[in-house]
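Below are the structure tokens for one structure; questions will follow.
In this view, the complex is presented without one of its protein chains, the others remaining in place.
First chain written, first letter: the chains are A, B, C, D and E, and each begins at residue 1.
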Amino acid sequence: MGTVPLLSDEEVSAEALAVFEEIRKVRQTDFINNFWRALAHDPELLRATWDRLKMVMAPGALDPLVKELIYVAVSTANGCEYCVHSHTAAAKAKGMTPEMHGELLAVIGMAAQTNALVTGLQTPVDESFRT
Amino acid sequence: MGTVPLLSDEEVSAEALAVFEEIRKVRQTDFINNFWRALAHDPELLRATWDRLKMVMAPGALDPLVKELIYVAVSTANGCEYCVHSHTAAAKAKGMTPEMHGELLAVIGMAAQTNALVTGLQTPVDESFRT
Amino acid sequence: MGTVPLLSDEEVSAEALAVFEEIRKVRQTDFINNFWRALAHDPELLRATWDRLKMVMAPGALDPLVKELIYVAVSTANGCEYCVHSHTAAAKAKGMTPEMHGELLAVIGMAAQTNALVTGLQTPVDESFRT
Amino acid sequence: MGTVPLLSDEEVSAEALAVFEEIRKVRQTDFINNFWRALAHDPELLRATWDRLKMVMAPGALDPLVKELIYVAVSTANGCEYCVHSHTAAAKAKGMTPEMHGELLAVIGMAAQTNALVTGLQTPVDESFRT
Amino acid sequence: MGTVPLLSDEEVSAEALAVFEEIRKVRQTDFINNFWRALAHDPELLRATWDRLKMVMAPGALDPLVKELIYVAVSTANGCEYCVHSHTAAAKAKGMTPEMHGELLAVIGMAAQTNALVTGLQTPVDESFRT
Partner (left out) sequence: MGTVPLLSDEEVSAEALAVFEEIRKVRQTDFINNFWRALAHDPELLRATWDRLKMVMAPGALDPLVKELIYVAVSTANGCEYCVHSHTAAAKAKGMTPEMHGELLAVIGMAAQTNALVTGLQTPVDESFRT
């Protein structure tokens, strides 16, 4: 249905299967979502993407839920249907309440609106905003 | 420099000046940034934008810093130079540390990358992600 | 300053100069804006772009001012600084008043906002909207 | 099917139902499209969005059909499937003929093309275009 | 299903049918894909689009497969589902191997990531990059 077929555990290479096993271990679930099954056509790209994602989304100065909200925001601005669905689901799993979801959407919508207004106005950046 | 000139306090209408005064009061500063000075050409649009922004960015289920991070993320994905500058400055003012800024950028970059990969793969949405 | 230098009348090929002359005749001005001076590096692309633009923007079922408003709207949504400036100037030259400019921006901003909300909600298209 | 379920009249809050009733009255139809049924999860966001949309799209210096054409243009540039469908349907309902639709698409396509060319060329903005 | 119905050979105008016949001849297949069947509602737009596409995608300084890879890259960045599918299919038909597909996606993803990082950082362009 995509530009490459989704690969089952039986169809992937040993390198790809090793990534699947890591995903299962880290996420504590047997479920491997379609993104990884599509990426598995290129085990090197699968490995690099997973390794980096795991690191970027780990707890740090920002907590994992805040990172998921940011991920949903970027995915929405980029119009990525799959990513909006998968990261909204992840945010809910990490504790996003309906109230937080509503506020997230309100901020995303507000930002999209003022982004468009500023671009239409071509407002010059205030000197005080520059480092 | 933009598609409309920036208006000084002396040049704006009474309705626009009233909005400027509210911005000064809420933000506890005399400074009115260029976005509002450009929008002041249309007092109704200025009023509606400010009223809504004030409400959306107020503390709620999400705290104001998290809301600013989301605003920066959307503005970056939309490629809005002015908005990236103004909301990054606002996030710093609300407590964003260099470590948080670095992680924010890392999540934005990661999301942009996987958004692009999923779109190139046209991966179908997993049934389990749909409500 | 761009990725190719701007070409003066003396530097362009005969084919490109012929397009410049047509632009001057149709627009009844000597002024050739930078877009054409950059495109002139590829006379075939210059010719094809001008020929098509002239046709698309001619009076038809939609009048030229409405077409310019649509052009500004698309350019704003695409974040094209040059295009926002040049087509806003063209719209003003064709009769866009400050009131119309304000309403144009309000619609662009509103559309950007609801586009983002719908994308974040992933709302399914109503059957009645499909032809 | 979206990131939140669509709510029926029976499932929404009193505040949300009041907005539904206004939509029905203004549009003179019983039909409430899915966007509003999804937004109803957050009655405050629903109210704010509807109130602003009603105002922005009302007759003014630009007529309602021109506003719908601009809405379709922005929605297309932003790649919002739902919005392209809903606002194309609204434009048809307000009098957009097949000829106007064809010209709208031609302008949108032309703008997207020259936006991309200018961005690839990084053409500097002509001084004469700046206010 | 789209905003206009798809037209069969029997339903299109003589001008549109002539374009269909050219597409069949150039591509050496009877198959006319949906894009052309939708565009056929506006025979002038159909003709202009086909004439230009044929020219732009012809062998030149860049070979046709490289042009298809670029087309897929732009379509992916623009989030156009139909275009990603149709041009990925075209690239495969012109010789894109699974290894090339994987590298194409990796470059698209990398570019999307660094585009976002640069935009978030608002890095000024190095003087040496300007012509």
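Note that in this section a residue touches a chain if its C-beta (ideal position, glycine included) is under 8 Å from a C-beta of that chain, and two chains touch if they have at least 3 such contacts.
Being a predicted model, the structure only gives us computed values, none of them experimental.
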item	value
Visible chains in contact with the missing one	A, B, C, D, E
From C:4, C:17 or C:61, residue that would touch the chain that is not displayed	C:4
Contact with the hidden chain (one of B:6, B:53, B:105 or B:118)	B:105
Contact residue for the chain not shown (choose from D:52, D:67 or D:85)	D:85
Touching residues on chain D - with respect to the absent chain	72, 76-77, 79, 81, 84-85, 88, 104-105, 108-117, 119-122
Touch list for chain A against the chain that is not drawn	1-5, 48, 52, 55, 130-131
Touch residues of chain C, complete complex, unshown partner	3-4, 41-42, 44-45, 48-49, 74, 78-80
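As a working rule, only the chains that are shown with their structure count from here on.
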item	value
Most distant chain from chain E by Cα centroid	B
Angular offset of chain B relative to chain C [C-alpha, multiple of 5 degrees]	120
Inter-centroid spacing, chain E versus chain A (mean Cα positions, whole Å)	26
Of all residues in chain A, the ones touching two or more other chains	3-4, 45, 49, 74, 76-81, 84-85, 88, 102, 104-106, 108-117, 119-122
